[in-house]
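Scroll down for the structure; my scribbles are underneath it.
Missing here: one protein chain of the complex. Every other protein chain is in place.
Labels run A and B following the written order; every chain starts at residue 1.
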Amino acid sequence: MAISLSARHITKRYGGVLALSDGNLEVRSGEVVALMGANGSGKSTLSKIITGVVAPNQGQLLIDGDETRFTHPRMARALGITAVYQELSLIPDMTVAENIWLRHEPRFLGFSLNPFEMRARTSALLALFKGAVSAALEPGTQVKSLSPGERQIVEILKALSTNPRLIILDEATASLDNQQVGKLFELVKAWKADGMAVVIVSHRMDEILRIADRASVLRNGKTVYDEQLANTDEHTLISQMVGETVVQELKTLGSSKEPTERAIRLEMQDVAARTLRGISLTLRDGELLGLGGLQGQGQTDLLLAIFGALPHTGVIQIEGQPVNFRHPSDAMQHAVAFVPGDRGTEGLLLSRSILDNFLLPSWRRFGFPLRMDEARTVAKHTAKDLSVVMAELDAPVSSLSGGNAQKVVIGKWLMREPKLLLLNDPTKGVDVGAKGEFYALLNRLRAAGTAILFYSSDDEELLSLCDRVLVLHDGRQAAELHGEALTRAHLVAASMGTEG
Amino acid sequence: MTGLVLRRIISRHSYLFALLLLVVAVLVNLRLQDNLLEVNVISRNFRNFLPLIVLVVGQSVVIIGGGIDLSAGAIVTLGNAILATLITSESSSGQILLAILLTCGAGVLAGVVNGLCVAYLRLQPIVTTYATSFIFTGVALLILPRPGGDMAAAVRSLYRSTPGGAPFTLWMVFTLIAIWLVVRSTRYGQFLFATGGKSESAYFTGIPVNFVKFSTYLWSGLFAALAALALTVNTGTGSPRSGDLLTLNSVVAVVLGGTRLSGGQGGVIGSILGVVILGLIANIISFASVDSWAQTLVSALIIIFALIGPGLVRLARKAVAR
Partner (left out) sequence: MNAPLSRPLTQRITSPLRRLSPPALALILAILLFLLGGVINPNFVSIASATNVIRLAAFLGIIAAGQTLVIISGGEGIDLSAGTVVTLSAILVFRITNGDDAMVPVGLAVALAVGAAIGFINGAGVMLVGIPPLVMTLGMAGVVSGTILIVTQGNLIGKTPEVMPRLISDPLLFGVPGVVFFWFLLGGAMWLLLERSGYGRRLFAIGVNRTAARLSGVRVQRMVIITFALSGMLSALGGFMLLGFSQTVFLNLGDTYLFPSIAAVVVGGTLLSGGKGSYWGTMSGALVLTLIDSLLTAVRARVPEIGEAYKLIILGVTLVILLSFYGRQRNVRG
């Protein structure tokens, strides 16, 4: 089982872009190394090189002391190196068992599949997560009917079924709830004891502090820091990732909250939709109301219901008038805007230009035939307002970095001057620098009187930005926190469903 | 809990709706033609159905793999032309066997062309296989410019025989089903469904997606060639446009049988049921003495309803849920 992996001075160039200029990583059996870095730091490139998905331009890769060159992920897997990504390798129509054993199914006589063996082994693997998953998670369940967290668990078990010597968990906890993360970390400790080497790539500081032995930080394609966690602290790690002390700013940004008695923008009474079981709330102009709680407790459905993208029951009132939005375009006519969390699949037309993406909700404004000059001016103005770094308006939006792409998603709504802004976990996968700009923007909007409903899976964000936080659990409101009650402890307790 | 189990069974056995349709079709047909279930009538029906049945086996594999083969009928025409040219009433069994092998070879070669274009050049299946159908039809025309040929008597009598009381053709159908079940139970079978289901995921799992897609076209070509064999034996001659209607019918049969065009699920059993249903519909229309000018419309309407059946059920379920 013992393994040692050493990546030294790895460089990787994609066309004209230098993703890695000096990547390094040392991993040994029985230890958990956290690979950290902001978006664009090169950490996912490094992880892909280690697993054979991508070949380096320069540098050495030593496995157990032997210099190795991977030409296909199969080679890395043969050496016992496996990665767990976010749901990248599951076939929706196939069952849990079929997915886990795909490509190395147990067989009769080396020829036909052995479904009994498959079922038995799958059950054994599923037992590892007992108590943290629903009864629906059985070997014969189709993957498409599972929740995102359960699908992620299947991915993890799939990697585990190959008996790896080194396992890389690349943002593998993003869709898991607290209980599931707890179970996973118990497993990681067991794997460590068995001699497996574990690499964790994550944005979540609290998880890294919890489980990792050592941290390796990448910044702008270079490994800049590598230290045992016992000898360092959160502040240092973040500084190394960003290259400056941004942490203080994050804290001060949130404190510009003055409770003003402004008009009520949104009122909801007993609204239910899909996983949302019944919510009532009031939101005023200029208020930043946060939605908290574990993932999948109804927060997204709440936002979608308000936006008219999800059928719902209950009463929703905008500016005191009851409304019944059946389609997002209805909501838009009432100055409501929705910023989705998943940019690529929900927020952007990736192959279209930045201009097209900015103006998609607003073309009606420009008549027929479209007054393109006017449209371009408006788009340019918005881009400048948000400091979008781009080559030109006609470049495809896919050429932008994560943070800038997110600005386009927000920008297309801001140019409509919405009065109610709905945000669905918008800073997921956005690096620390861009996050700071985003928070400043939110505060500006608040000061100008926009009502903001903000769901975030990042507790720190909620705590530092919001006036009030509604914690959802199981589709209902578990707690409303504000003032002195707005603390980490209360937030977590309410998320778990217990009264803080 | 039973709801979940029921749903699972329904999604694993996609041909259940087709089975229902089949029962309905049989009952209606029986009403109009009471000797439907006699051995010689079943035998006659299956002799006519078999070419399309063999064809859909290949087409199902391609569609499950995420593609489609619109040149299938043209490959049948090609095979038909080769067989009609090479086999005469005087051919020895050795010559007959050679002709069959050559036809199969031609079918596989056609499949290689399709497979290279779709899997390796990554061309779109619909337009590409339609384009290659022109090529295959052209080659068929070169080989057999005019209808002709005279199938060997021995082969024809084998086709018409009833070994063990059941028609030879029915035995062939069971053989095909058996072949499919064997393939389904191998790793290759899993690769097929994975590739059609979500090829990116399959690739990340290390499945040779391009090769799997390529192989599905080989299947289609081979079975199209075998379908040509059945067709030639059944009709006794060769004809330059024999395969045209078959392509369309093969796609309709596959969809009727519960296999989605997007791939990743379904199976051969449903497609075979689909062929039988289509055949029974044709029987029904002719026995019901539908006005000859109305036949096309009636047939099209029945097929449309059969095709949209699952969709309408889904719509009804959604309306009830609200």
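The definition used in the following text is that contacts are C-beta pairs under 8 Å (C-beta built on N, C-alpha and C of every residue); 3 or more make two chains touch, one makes a residue touch a chain.
Here the structure is a predicted model, which means the values were calculated and not measured.
Considering the full assembly, B:Val139 is the residue among B:Leu22, B:Ile82, B:Ala106 or B:Val139 that touches the omitted chain.
Hidden from this view is one chain, which touches chain A at 53-55, 71-72, 307, 309, 327-329, 332, 338, 340, 345-352, 356, 359-361, 363-364, 366, 368-370, 372, 412. Mapped onto chain B, the interface with the missing chain covers residues 117, 120-124, 126-128, 130-139, 141-142, 145, 199-200, 203, 209-210, 248, 251-252, 255, 260-262, 291, 293-301, 303-304, 307-308, 311-312, 314-315.
The rule we apply is simple: only the chains that are shown with their structure count from here on.
Between the CA-based centres of chain A and chain B the separation comes to 45 Å, rounded to the whole angstrom.
Against chain A, in their complex, chain B makes its touches with residues 4, 8, 11, 182, 185-187, 189-191, 193-194, 197-198, 200-202, 204-207, 264-265, 322. On the side of chain A, the complex with chain B involves touching residues 73-74, 77, 85, 88-94, 98, 102-103, 105, 107, 111-113, 136, 140-142, 311.
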